[in-house]
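Shown here is a partial selection of chains from the complex, left in place.
Letters are used for the chains, namely A, B and C, taken in the order the chains are written, and counting of residues starts over at 1 for each.
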Amino acid sequence: MLEVVNLECQRGDRCLFSELSFTLQRGELIHLHGHNGSGKTTLLRALCGLILPTSGEIRWQGSAIDSLREEFAANVTYIGHKGAIKGGLTALENLQIASRLDGFAITEEHAWRALERIGLRGFEDLPTRVLSQGQKRRVALARLLVNRAPLWVLDEPFVALDRAAVGLLQGVIADHVANAGMVMLTTHQEVSLTTGEVRQLQLGVGALGHA
Amino acid sequence: MLDIFRTLLWRDITLAMRSRADLVANLFFFIIVVSLFPLGIGPEMATLRLIAPGVVWVAALLASMLALERIFAADYEDGTLEQMLLTPQPLALLILAKVAAHWLVTGVPLVLIAPVLGLQYNLSGEMLQVLIVTLLLGTPSLSLIGAIGAALTLGLRGGGVLNALLVMPLTIPVLIFGAGAVEATASGLGGIGHLYLLGAILLAALFFAPLAAAAALRISAE
Amino acid sequence: MNSRLINWFKLSSPATFYPFAGRMVPWFSWIAIILLVIALYLSFFVAPTDYKQGEGYRIIFIHVPVAWMSMFIYVIMAGWAAVGLVYNTRLSAMMSEALAPTGAMFAFLSLWTGALWGKPMWGTWWVWDARLTSSLILLFLYIGFIALKSAIEDPRRADRAGAILLLVGVINIPIIYFSVRWWNTLHQGATIKMSGQTSMDETMLIAMLIMTFAVWAYTIAVVLLRVRTIILERERDTTWVRTLLQEGNRR
């Protein structure tokens, strides 16, 4: 579904990766590995169309993503190092607006349930500015609970979460993969991603391993 | 499509309303700049009336620019901008929504207070009317043009001032026609021609500015 | 595809453009020098003294070509910017980058010579009329472009951001051009019109045109020279630059 062909990304005068090719099918999860600075974030952002690769092509259902633009955007959910949370809005408002921007409106009811599930009960009505680091991450990740996009691109989603939240998120990701979703993620933490087909992709050592 | 426009409009207005101080502050900035001049220049009424339209317009321009310079900055820093780029809607539309929200919360109050300030400078009723109309037509253009600069300088250190450098030249025509209309009315020439030009600039800006800003944002967000 | 088109595409690659530019530079330098000498001779010794403005008017032979050039260069830069955005060619951004300093210089010269001339003509160095103001804006646009490009570190990002600024700013050019028509101001209206009669002495006109071509040739020579340096700097990691430099060292 998502095809990467001969991708190359340069930053400054450092070539992060080149001749990178792989495909991501429905029901698959790719776990991207690599040491700090090996280009994981860069690759994920390029996959979403946020960065223009130096050369190579990224295809969605066969056509290049820069020709698809908004059409492709409707199919991706990206959660990066930054949470895209507005400190002045409440968790509830943040979630509702985020999913509207993702292209589908959700009811307040639905949003409440998602927030409760992710462990923010009692914090829905505070401006997110005052929440703790981990709670802010949870608000950002709540998007995944109400989301319908097939492709999830997650850049270190487990950072700052406590153990309970990590467990919950693992479950959510596994469900998505089981429901024929596609996930591409990176994390330095040891988490077990076992459901569905999990493939490992290694950056930064010149090697490209499948498992 | 309209839904997203409305959502974003509502979000930005809500955010602005939550920090009400912000709203008031922009207005006060305008008032203070206009009121500074008599202090810097001296209290002669004849001189003051002469320079009034120019001063009000320059103050409006500065207030717009100052408030506008960071229109995308917050979204950029907290990652919302990335998400906007990944929205299944044309980016230009989202930008239009943001600019509209911005104008509603900063531009409109400024237009409403202007006549009061004009009175301080002893402007006639007719001149005041023209002043309001020019501001109504001109300030949205300022916001739109400013958005391009804000998008271009996003994430750059000292972007604010660089932005001013890039945008001010482009807003000068608005300033000239805006102040010119009031002066033309004062001298009995009639400012209607200037008003048409302001309107034309607004239409052009409405069409082109969101597109240019969208292109710039895609680059800056990278 | 016909052969001419292929040829153009080949030229738009820095590797082929670099030696081409190198071959062109001496030609245009010589043309510039020769035309400049002719034009200066014509304008200072041949052209008649103006009955109204005396000898001081001779500054027109510099002022007008320089003012034209400052606008023309901006339009060219905007053209390159459009090409660069649409076709993603590397060379176009380098061209506009190379053109900018020269454009800024001419914009400054046009202001300066204008101001010099204004003192005897209008009794003041500077007035805030539309032509003068929009010329000043042009200078600001050039400086803004240069500032923006130097503020952005990543060269590809800088190229594209600069291109957008150029396309937005190009609106100023018609404003400069038509300013004397739209506002009645101190500044002279167009004497050389696209259509109809010119109201100028023939030798004056010829001198001015030759000067214009001289300035033109100068611009091309300088810009080609500058673009060569930019190409080398930007493409220093490519194999063709490496081999080029090695060959240079061996020699």
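In this section, a residue touches a chain if its C-beta (ideal position, glycine included) is under 8 Å from a C-beta of that chain, and two chains touch if they have at least 3 such contacts.
Computed from a predicted structure; not experimentally measured.
In terms of the labels on screen, the copy numbers for the complete complex are A x2, B x2, C x1.
As a convention for this text, only the chains that are shown with their structure count from here on.
Set side by side, A-B and B-C show the greater C-beta contact count at A-B. In whole angstrom, the spacing between the mean C-alpha positions of chain A and chain C is 48. Averaging C-alpha coordinates per chain places the centre of chain A 37 Å away from that of chain B. The centroid of the Cα atoms in chain B and the matching centroid in chain C are 33 Å apart. In chain C, the residues that touch at least two other chains are 154. Residue positions of chain B touching 2 or more other chains, listed in rising order: 222. For chain B in complex with chain C, the touching residues are 148, 152-153, 156-159, 162, 165-166, 168-170, 172-173, 176, 208, 212, 215-216, 219-220, 222. Chain contact summary for the complex, chain B toward chain A: residues 3-4, 7-8, 11, 14-15, 18-19, 74, 77-80, 82-90, 221-222. Partner chain B is touched in their complex by these residues of chain C: 85, 130, 133-134, 137, 140-141, 143-144, 147-148, 151-152, 154, 157, 160-161, 164-165, 167-169, 171-172, 175.
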